[in-house]
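Shown here: the complex without one of its protein chains, the others still in place.
Right after this comes chain A.
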Amino acid sequence: MAKVKIYVTLRESVLDPQGSAVQGSLVKMGYNEVQDIRIGKYLEVVIGDTERDLDSLVKEMCEKLLANTVIEDYRYEVEEAN
């Protein structure tokens, strides 16, 4: 069994109006050092015993459903559980 932490973020070339709005709020609160915010998604996927190679399995799931690679990038970390 493995726990996979997947991060899905908007590509650099895609504007993130939500991130800009949150950044605006923080600056308004006095956190003038905040220069930019990008908001993304975090997914924890627990994967049971499998014959498949974990990397190719996770990549396939990301490409097919979890991320839309037209607008999003993804990266992941594999954390072994017991």
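Everything below uses one rule, namely that contacts are C-beta pairs under 8 Å (C-beta built on N, C-alpha and C of every residue); 3 or more make two chains touch, one makes a residue touch a chain; residues count from 1.
Keep this in mind: contacts and distances are computed from a predicted model.
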Tell me the UniProt name of the left-out chain, picking from "Thioredoxin domain-containing protein", "YCII-related domain-containing protein", "Phosphoribosylformylglycinamidine synthase subunit PurQ" or "Branched-chain amino acid ABC transporter permease".
"Phosphoribosylformylglycinamidine synthase subunit PurQ"
Chain A residues touching the omitted chain (full complex)
13-15, 17-18, 21, 41, 64-66, 68, 70-71
